[in-house]
Structure formats: C-alpha cells, structure tokens
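Not every chain is included here, but those present sit where they belong.
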C-alpha cells in the first residue's frame, strides 16, 4: 500500500510529574508530546505504515521541540503547519491504587492548532497521497476552528474515496450541558465515517439509543448494529473494559463488520500508563484493515496492541507488530534474553 | 473556627533512597522533612485549618532548609524556635513485597529539638491563639527534655480548656525493657487527653489490660471503652489493620465517642509510602471534630484520608478534603481528565 495513513489532530505538550508525586511535590517534569492523532500514527508507523500528521504547531522553539519529538516517534511531518505562539498542554499526576491520576489541561484554546482555520491547510496537497484519515471526537468539542476543519477534511476525504476513521472519544466534561450540540456533531461525523471506534456508552449517551440489556456485552451486541446500519458505517470497533482493584483492568475487544461480531480474548492486566491505551487499540484495527488480516486476527491484534500500549511509558504506543503478535500467541511474558 | 490547631513535635530530615535500592547501592538521596506533628498539620492545613508547629530547628543552613520545606507544606512556622546545630535524621530504604523497608535513625539525641527544655518555649504566647494541640508518644521515649516539655504544654493546655490530642504511637524498640516507665508516662498523658489515637495493642502492651476476646475488632470493642472511662477520654480512634501479601493492607477505622462505636468501610489497597499513614487518619479525625461532622462522616473521612496518605509520596499527607470525600463516595479511581 503506497499511500499514507494520516490523522488530523492536536499535538499537546505532556508535562508529567515523575515518581507518582503530586504537582506541588515536584521540582521536575518529564516533557513529551502527544495527542490522539500522534498516538495512532506512532503505532501505525512502528507497524511499518507511512504516516503523516495534519496539524499546526507554534512557530517558535516550543514548536521546534514538538517537531523533533514527533520525528523521534517516526510520525511523518510534511503536512504540519507552523504558526502562532502557543501549544496546548496538560499536567499529568499519576495516582496509585485508590488514589486516582489527575490530568490538568491548560493553554488549549489559544493553541496554534485551535487558532488555525480550515483554509489555512492545503487540503488538495494533503489528501493527494492519502488513503486513510483518522479523526478524534475531542476536536469537535474544544474549538469551532478545529471542528470546522475536521468536517472540511472529512468531507473532502469522503469525496475522494479515502477511508474516514473516526474515534468518538466522547468526554462529557468538554461538552458541559450541551448534549444536543454534541449529538449533532457526532451524527454528522458518523455519516462521513467508514470506520468508527465507540462503545455502547456513546450510543446511549451521545446518540440517544436505549436498550433493555443490562450486561455491557449484550448492550453492545444490541446497539452497535443499529448504529452501523443507521449511519452506514462499515466497521465499528471498541473495547469492553472493567476496572478492577489495584490498577487492574479486565478488557475484551470487539469488532463489528459486515454484520458480524468478532471478539478478542479477555485479558486481565495492570496499567502502567493509562493515556493512549485506546489509541493503541485503534491503531491495531487500522493496521489490520490496511493489511487485510482476517477479521479474527484483526481483533486479536488490536486488543493486544491496546494492552501493550497500557503497559508502555508515554501516551504514544511504540510496540512493534512482532511484539504484538507475541502477546496474541500468549507468549510467556518472562524476560526475553 | 478562628483559632489554630498546633502540634508539638520533632522535625526530622528524611533521607530516602530512590528506586527501591538499598543505601549501599545509591549515590543519591531524596531529602525531605517530616515528623508526626508535621504530618498531622500538613494534612490539616490542606483541609483549610490554620496550623502552627511547636518545635526547635537548628540555627544553621539545615534549619533554614527545614523551615523552607515546612512552609512549602503550608505548616505555620511562627512558633518555631531556632537553636543548636543538629537535626534528627532517618534513612529510608524502601523494600519490595517480601523484602521489608528499613528505617535507620541517626543524630536524634543531639538534635536541637531534644536539646531544648520546656522553659525555652514561650508557652503563654504559644497557647494564646490555640484551640487544639497534638502530641505523639514517641517524644516521651526519646529524651527527657522532650518528655518534660510535652507534659508541660499538655498541662497548660488542659488548664486553658484547649483540646489535648494524643497519638500513642507506642514503639517498643524505643522503650527497650522499661515498660513500667512507659506505662507511667502514657497514663499521665492519657489523663490529660481529650482525644486519643490507640488500638487494642496499646491497651494490652502499654496499659496492661487483658481480654478474653481473640479477634481484633472484638478486643477493641472490649477494651477501648474501659480505657476511655478510666482516663476520662472523650474520643478514642484508631485503625484495625491486617497486612496482606504484596504490600497490600486491609484496613478499617473505628471511632469511639460518647460511649458509641462508629466504623468505616473496609478497604484493601496497596501501599506506596508507608510512613505517615497513621497521621493521615489522625488528621481526618481532628478535622472532623473541628468541623463538627456527624460521627459517621468523621470516621469515613478519617479512614479515606489515611488511605490517601498511604498512597501518596512522602510522609506528610497532602490530599485536599475534596479528594478525601471523593474516595469516601467510592469515586471510580480512573484517571481524572
């Protein structure tokens, strides 16, 4: 596959408090750069795909540092604009067991990304060498600029037959009370989407579906086909996640495509770095589709990719496909030497 | 409540070996300052109380560093004396699972705190703006000076109607074979106390009580009322702690007041930083009493405060009351963003 997979999304500076301390306890921060698009493309790049991120970075030393970081993740940077002075940031304080982790966002609304409008991007050139574009629902909520640009790219991609991938990533806090506005936006994006990441929660809370099922897996089996049919979505995938004690999760992936459900093995595992876990799963699905794996392989690969992302430092998953397959094969996780 | 809560106690330099190494494996140490009084006041300060520590710090750069550190914890410092050259220190080597943590004390007997005598402190001024004073049983054991000063402050506080809070914190090692001397001192302090932190172990091993009960909770229900009655203590609180495998504890808090017992939820959790966990619990009780929470709320709040203290870096608990209530409400400890 000669063409590239691209993603439209914000790059944020992650300022991570080391040693499980709280921000007020530290004098040092670990800096990295991430974002849903960055994470998905990083994972896809490690699997051997050519990638490119569509975004805007500030035209100063902060942008230069972000650019260097993205390149170290092997993310393609030829579609990145440089403009403005600010970048979105978040402080990450790791919790421990019953003490939750805390993310504090800052500086986001005035970031170069959210100041950029659709016409700032050279759409024609960007979509020329592309066969798949990834979007994330968070962008719909944060700024009108990002929202409009997202629709603009998705529409143009759809017209050109480029696969549109949409990760719902619904964050109630960002939409505040305006659920109706969220529903409109999500419906519009779903109509443009070929591949979508969501769970029964999105169907219920955003799209307004109801179900008599109680158990999560049954809810999914009940609701996801309705969504797929209504919005004409080829493929919907997601995870059924249950939080256990002591930072452990129990998780199972599902893939709904061509009116069939495929489920991965269930895993119980402890989390090392929570952010970007979902992006690891998404990248696995996207890679499997691009490589035309069997459906069964796609969901197994994606779930394993997601789990490795949860157990890897940083938001951006960097496991190789060989490492992902090793986990699928139930490879013994003792030391490799 | 306009008046302050104060604590009389030693400030120690904590030299923590990072990375779960042993002291002989490290070339770097993490320095902080703590102590029972420091810890309790730090937590109370985060809950919004005005605090002040009654202690003596060396009159050199070491004392200056301690002072700066205490202030970063928001502990009130107007009652701190500066004198002498030494500070008590301990080296903390974290264990891992079956390997125990090790604390090595040094330099304690000659510390500015243990060299100071009662008359060095301006008692009148100190007790003027105070409505609660906290003491810790460790001070009784380490030096005659600290012991005498403790009694002197407690007596004067009692006279003035200031609430006297006493945390038994009995450490057999410090008293060596002299259990009789310990018993006398503890009895004397208990008679001065309005609020006391203890468990059935203190009743049995220090005060010499006996019980036919076998199970810990029953022992507590049997013995604590006897202690309260004998010494005229309004409120006694403590925790029933069971150590599980893999650094996990199972814990339940109790509060005995007005002849009634109140118990918290039971929690199972993994420990991040063991020291200061008890002080987190104590601060929760003290805050609840000052705020006149319902008895049920006091013990739930205190137990949650204690657990957060166990899962937070450093000896001194710095969770906000909002964070404590979130744990009480069984808030899902996933990432907050």
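Points worth noting:
Letters A and B mark the chains in the order given here, with residues in each chain numbered from 1 onward.
As a convention for this text, a residue touches a chain if its C-beta (ideal position, glycine included) is under 8 Å from a C-beta of that chain, and two chains touch if they have at least 3 such contacts.
The structure presented is a predicted model; accordingly, all values stated were derived computationally and were not measured.
Of the identical protein chains in this complex, 2 are displayed in place, while the full assembly in this structure file contains 6 copies of the same sequence.
Definition applied: only the chains that are shown with their structure count from here on.
Distance between chain centres (mean CA atoms), subunit A to subunit B: 45 Å. Across the interface of their complex, subunit A is touched by residues 18, 72, 248, 267-270, 272, 307-308, 311-314, 318-319, 323, 326-327, 331-337 of subunit B. Subunit A meets subunit B in the complex at residues 19-22, 24-25, 90, 95-103, 105, 171, 173, 243, 245-246, 274-275.
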